[in-house]
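Before I ask anything, here is the structure I am working with.
Right after this comes chain A.
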Amino acid sequence: MSLLTVKNLKLQFGGLLAVNDLSFTVEKNSISSIIGPNGAGKTSVFNMITGFYRPTSGEIELDGISLINKKPSQITTLGMARTFQNLRLFPNLSVLDNVKSGMHCRTKQAVFGALFQTKSQKAEEKLIEKVALDCIEFVGITKYLKRSAKNLPYGAQRYLEIARALATKPKLLLLDEPAAGLNFEEKQYLIQLIRRVRDEFNITVLMIEHDMALIKQISEHITVIDYGCKIAEGTPEEVLKNEKVIEAYLGKEEVV
Partner candidate 1 sequence: SEGSSGGTGSSEEILVGVLLPVTGNNATDGKDMLNAMQMAAEKINNDGGVLGKKLKLEVADDACDPQMATTAANKLVSMKVTAVVGGYCSGSTLPASGVFNNAKIPMIVAAANSSELPAQGYENLFLINGLVPDQAQTGADYFNDKGAKNIVIIHDNSAYAKNLADFAKKSVEGNGGKVIGFEAINPEEKDFASLMTKLKSLNPDGTYFTGYYAAGGLMLKQFKEKGVSGFFMVGDGSYSPDIIDIAGAINADGLLVTATPTANFIPGADEFVKDYKSKYNDLTPGPFSALSYNGMNLLADALKRANSTNSEDLRKALKETKGFEGIGQVIEFNDQNSLNQSNFHVMKVVDGDFTLEK
Partner candidate 2 sequence: MKPLLKLTDVNSYYGKIHALNNINLEINEGEIVALLGSNGAGKSTTLKTISGLIKPKSGSIEWNGKSIVGAPVHKIVESGIIHVPEGRRIFSGLTVTENLELGGFTYRKDKKWVKEGIERSFDLFPRLKERAKQLAGTLSGGEQQMVAISRGLMANPKLLMLDEPSMGLAPIIVQEIMRIIREINKQGTTILLIEQNAKAALRLANRGYLIEIGNIVMHDTAEVLREDDKIIKAYLGA
C-alpha cells in the first residue's frame, strides 16, 4: 500500500522547468530513495511535498489526503517530517530546545495555560521534554544536550536534524542527503539509524542521496530523475545497472 503518491508533478521557475511531469509512489514502511544528477530537481520535489514550493501543476497525496495548497506546518501536522540539504537548525538554541520544536504540532497549550501554569500545561511540558529526550537519545547525541546547535560538530548537527524531525511523530520522514560529509564509519552508523527509524517507529523513509554504497545497503526502492523527469525506477540492482542512469548519473568509473 502506498503512503505517498505523487502524480504528474510539475514545477516551473520562470523559464526553467525544474520538475516535469513526475509521478512516483512510496510504499508504507519502505526505505525509498530519489537519486539523480545535481540540479535534477530532487530537492525541489521535497520542497513541493512539504509545501515550501507550490507545484505548477500535479497532485500529491499523503495517506489519501491531498497536500496541494497546504502550508508546510499543516503538512507536518498531517504526519510528514523532513531534514534539509543545507542544515536548518535553530542555531542559538540548545539541542534539547531544538528537538522540543518537533512536539509543537502534537501539543496544544496556549497562552492561558502558560500564564496560570495549569495542571495540563505542566503535564504537557513533561511529555514534550520526555519525547525530546527520547529522540535525542535515539540518535545518540545525548552528551550535547545543553550545547547550542551551531557549536556542534557537523555530523551531530545532522543527527540533531533527524531527532527534531522524529519528534513530530511523522508517518513519512524525508531526508535530503543525510550522509553528506560523513566518513565511512559514520555512514555505517547512519545506516543503522535509518533502519531503526523504520523498524522501531514504523516510519517510512524517503531520502535523497548521492552515496551509492549507502543506497545499495538500505534502499529498497529507487526513483531516478534527470532534468525533472523520471528516467528509471526499481530496486537498486535494477537501477544501478540501467544504461541511462549510468550515463547521466553514475559514470563509468567507480568512485565509491
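The criterion applied here is as follows: a contact is a pair of C-beta atoms (placed from the backbone, for glycine too) under 8 Å apart; a residue touches a chain by one contact, two chains touch by 3 or more; residues count from 1.
Picked so that all candidates are chains of the complex that A comes from, given by their letters.
Model, not experiment: these values are computed from the prediction.
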{"item": "Selected partner (touches chain A in the complex), from 1 or 2", "value": "2"}
{"item": "Chain A residues touching candidate 2 - in the complex, by the definition given at the top", "value": "13, 36-40, 43, 85-86, 151, 153-156, 177, 180-186, 210, 212-213, 248-251, 253, 255-256"}
